[in-house]
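A single protein chain has been omitted; all remaining protein chains appear in their positions.
Think of it as A, B and C in the order they're written, each chain with its own count starting at 1.
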Amino acid sequence: MTEITLPFAPVEDTGAASYLDAGHTIASWLTTTDHKRIAILYALSITIFFFIGGAAIALVRLELIEPNGWFLTSDAYNRLFTLHGIIMVWFFLVPSIPATMGNFLLPLMIGARDVAFPRLNLLSWYLYVIGAAFTIYVLVAGGVDTGWTFYPPFSTNYSNGYVVAAATGVFVVGFSSIATGVNFIVTTHMLRAPGMTWFRLPLFAWSMYVVSLVMVLATPVLAMSLLLIVAERLFGLPVFDAAHGGDPILFQHIFWFYSHPAVYIMILPAMGVVSEVFACFSRRQVFGYAFMVYALLAIAVIGFMVWGHHMFVAGQSPLANLVFSFLSFIVAVPSAIKVFNWLATMYRGRISFEAPMLYALGFLGLFTIGGLTGLFLASVPIDVATTDSYFVVAHFHTIMVGGSVSAFMAGIHFWWPKVTGRLYSEFWAQFAAITMFLGFNVTFLPQFVMGWEGMPRRYHVYPDVFQVWHVISSGGAAILAVAYTLPLVYLGLSLVRGARAGDNPWHATGLEWQTSSPPPKENFRRVPRVEAGPYRYDAAGRPRPQGTPL
Amino acid sequence: MSERRPSVWELARGPAAVWALLVVLLAVSAGSAYMPLGGINAAVNLAIATVMIGVLAVFLMNLRWASTLVRIVAASGLLWLVFMLGLTFTDYLSRP
Amino acid sequence: MSEVSRAVQEPWPDLATQREGVGLGIWAFLASEVLFFGALLTTYAVYRGFNPAAFRAAASHTEIFYGTINTVLLLTSSVTMTIALRASEARLRATTINALVLTLALGLGFLACKGLEYHDDVVQGLVPGAGFALHDPPTQLFWMLYWIITGIHAIHLSAGILVVAVVVVLFRRDVIPVQDSTMEGVATYWHFVDAVWILLYALIYLVGRA
Partner (left out) sequence: MTLAQWTTAASNYAVRVDHLFWLLVVVSGLILLVVMALAVGFMIRYRSGAGAPRGELPEAFKHEVEIGWTAATLFLFLFIFWWAASTELSALSPPANALEIHVIAKQWMWRFQHPTGAREIDTLHVPANTPVRLVMTSEDVIHDLYLPALRLKQDILPDRYTYEWFTATKPGTYWLTCAEYCGTDHSRMAGKFVIMPAQDYARWTAAQPQGDDLAHEGAALFRTLGCSGCHTPGASVHAPDLHGVYGHLVHLADGRTVTADDAYLRDSILLPDKDIVAGFAPIMPSFQGVATEGDLVKLIAYLKSLGTGQAANGPTDQPARQPGARP
C-alpha cells in the first residue's frame, strides 16, 4: 500500500492496558463478559472444530481415490461425511463470522462499550461448549451415520449411530446461536454511539444485524425438528411414521425451513466482511451503500421462502415445486446486485492487494460461480437431474467454503492487527490466499463436472468412470489442506514476533480503527461521536474517520 | 422521590378486569365446543383463542404501551409462522 | 438514587434504556419461541388437516376438566404477574414480592394438575406405542402431539417458575432492587407461556367435543 499521511492524530494513547491485559489467568478468560475475550474463546473453539471436520473429510477424499475404497468400511465412510457435515455446519460455519468477528467488532463499530447482555454472551459460548461436548462424545463413542440432514425414518428407526447425542449437540448449539442473535439485535438497536444512525452503520454491522434476525427466527425451528427426531427415536412416538398417517416429508419441510436460511446465516456475514475489505483496499466508498443494505434485508426475508428447492424430488407437489423454484430465482437477484456493487466499488478506486483483499477477490470469483450454479438448481428439471449428486456438493461448497471461508479468512487477516496488535507476514498470507483459491478450484470444479455426469453424493464406492475426477478433486483437497494450515503457522508466529501494528494499519475509516490495537477493555476511553457514514476516502485515498471522540 | 405510590387496588383494577374478560371468553369457548356446529366448532374455538391471546398480549404483555419496534418484533414471529404454514400448505394442499 | 444506579448494569447508560433493551431482547426471544412452537403447530395442522376424524376421536379422550382448571390457573397467574410488574415499577417492594409468590403458587398448581392429568392419561393407555388404547392408527398422531406439546409447554412453565423463584429470593434478600429491569423480562415471558396454553387448550381439549 502506498504510504498515506493521516489527516488526524491517533485518538488513543497507545501502550495503555488492552483487553488482553485485563487478567492473565485461565479463570479470567472463562468468566469474562468482555465481548472481545468471548470472541477469542469462540475463535479458538471453532478453529479446533474446523480442523476436526477437515480431518474427517481428508480421510473421505483419500478413500475416494479408489473407486472401491481402500481403507475404510462403508459404515466408517458414512460416519465420516456425516461428522464432517455436522461439525462444519453447526460448529464452524454458523458461528464462524458472527460469534468471532461479530462479537469482537459489532460493539466497536457502533461505538458501544459491550454487547447489550454481556453475561448472555458468555452463556452462549458455554452453550456452544456443551453442544460441542456432545459432538465430541459422538465422535469418540463411534459416530453417527445419518448425514447432517437427519432424515427420518432412517435417523429415527434404522440408523445404528449415536443419533440422539448428535441431535442433542446440535440442539444445544442452536440456542447459542439464538442467544447471540438476540444480543446483537438489542445491541444494534439500543447501543449505537451518538450520531451513529442506521445508514451510517458499516455494512459489516448491518450484516450482523440481519444475520441475527435470521438466527433468531430460523434456529428454533431446527431445534424443534431435532427434538421431534429424538422423540421418535428415544420414545418410539410415531412422529413422522407413515404407517400411522404421519409424513416423513413434513420433517424435511421443517428441517429446511431452518437449513436453507442457515445458508444465509453463513453467507450474509461473509458479504459484510468483504464489503469492508473492498472499500478499504479500493480506497473508495462502497458503491450503492443503500442498495447493499436493502439487498441484505431482501436476502434475509426471501431466504425464508425458498426452502422447498431442497425437496424437488422428495415428493412435493408440482405446484409447490414451481412456487419454490420461482422464489429461488427471486432471492438470487439481491445476491447478484451485491456482486455488481462490489465490482463497481473497485471502479475508479486505488486498489492494493494485501492479503485481506486477495481473499476478498477470491470470494468474489467463487461466490459468483456458486451463485450462478444456484440458478441451475433453482430450475426444477436441472435440479431433478443433479440433486443428490456432486453438482450440488460442489455448488454449496462453492458458496460455503469458497464464499464464507474465504471471507472468514479475509476478515481474520483484515482485523488481526486490531485484535492482536500485531502484523503477520504479508508474503505468507498472500501465498496462502492464492494457494487457497487455486486449491479450492482444483477440488471443486471437477465435482461440478462429475455431478452433471451423474455421480451421486454420499457414495462410498462409485463407478470407475468417475475416478479421474475424484483423483483430481482429492489432489485439490491436499492443496487446500496446506493452505488452511499455513495461517495457523504465520498468524501464530505473528503473536510472538510480529511487528506492532499501530491503531490503524490499513488507514480505514470505521470506529474500530479509532481505538488502540488491541482495544482497551472498555473499547473507547472516550465515547466517539459519529459525524458521517462509513468508507469516506478522499480523492488521494486518505481516510476520513467516521467519528471523533467526545 | 415524592410521587404518590399507587395502592394495590389501583394496580390490580385493570388486570382484574382483563382477567374477568378472559375467563368469560374461556367459558364461551368451552361451552361452544359442546354445541354440534360441524366444522364451525374449530373456527369458533380458534377465533376465541386468538382473541384471548390478543387481549393478553395487548393489555398484560403491554403491547398497547410498547414502542413500535417491540410491536414489529412481536409481529415478526407471527409473520414468519405464516411463511412456514403458508408454504408448507402450498405443498400439502396441492398434492394431487 | 443509589437504588437506581444499582439497577443499571454494564453497558447501559441509564435504567430507562436498559428496561427498553431488556423488553426488546425478551420480545426477540419470544419471536424465536413462537417459531419453536410454530414448527409443532405446523405439524399439528398438517396431521389434523389430513386425519380430521381421527383427531376428533382422539381428542375426545383428553381430560377437559383438568384442561379447563389449568387454563383458569394460568390466566389468573398472568394477572398476579401483571400486578407484580406494576408494583415493581412503582417500587412497592412488599406488593411485588407477594404477587410473585402468588404467581409461583398458581404455576405450581398448574403443574400439579398436569401431573394428575398425565397420570390419568397413562392409566387409560393413551401413550402411543404398543398397547395404545385407541384403534385407528392416526389417533396415535394426536396423542404423540399431545405429549410432546404439553411436555414442552410444561418445561417452559417450569423454567418460568424457577426464574420467578430466583427473582423472589433476590428481591427478598435485596440483592437486586425491585425496579430492576429483570421484572420486565420475567413478566413478558410468563405471559407468553400463558398465551401458548390458551392456544393449546383450543387445539387439544376442545376438539371433538360436540
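In the analysis below, contacts are C-beta pairs under 8 Å (C-beta built on N, C-alpha and C of every residue); 3 or more make two chains touch, one makes a residue touch a chain.
This one's a predicted model, so the numbers in the text were calculated from it and none came from an experiment.
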item	value
Options A:29, A:329 or A:428, residue touching the unrepresented chain	A:329
Per the touch definition above, residue among A:314, A:434 or A:471 touching the missing chain	A:314
Option from A:287, A:359 or A:440 whose C-beta touches the chain left out	A:287
Contact partner of the left-out chain, one of A:174, A:220, A:248 or A:545	A:248
Interface with the unshown chain - residue positions in subunit C	50-54, 135-138
Footprint left on subunit A by the chain that the document does not show	1-2, 74-75, 78, 145, 147, 151, 153-154, 157-159, 242-243, 245, 247-249, 282-283, 287-288, 291, 313-318, 321-322, 325-326, 329-330, 332-333, 336-337, 339-341, 343-344, 346-353, 361, 364-365, 368-369, 372-373, 375-376, 378-382, 384-385, 387-389, 452-454, 456-465, 539, 541
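Following the convention adopted for this analysis, only the chains that are shown with their structure count from here on.
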item	value
Chain contact graph, described as a line, ring, star, complete graph or other shape	complete
Comparison of A-B and B-C (more C-beta pairs in contact)	B-C
CA centroid of subunit A to CA centroid of subunit B, Å	38
Inter-chain centre distance, subunit B versus subunit C - centres from mean C-alpha coordinates, in Å	14
Per-residue overlap in subunit B, given as positions that touch at least 2 other chains	69, 76-77, 80, 84, 88, 92
Junction residues of subunit A, two or more chains touched	189, 217, 221, 250, 253, 257
Complex interface listing, subunit C residues touching subunit A	10-12, 17, 20-21, 24-25, 28-29, 31-33, 35-40, 42-43, 46-47, 50-51, 54, 128-129, 137-138, 140-141, 144, 147-148, 152
Subunit A contact footprint on subunit B (complex, rising order)	69, 76-77, 80, 83-84, 87-88, 90-92, 94-96
Subunit A residues within the subunit B interface of the complex	189, 213, 217, 221, 249-250, 253, 257, 304-305, 307-308, 316-320, 323-324
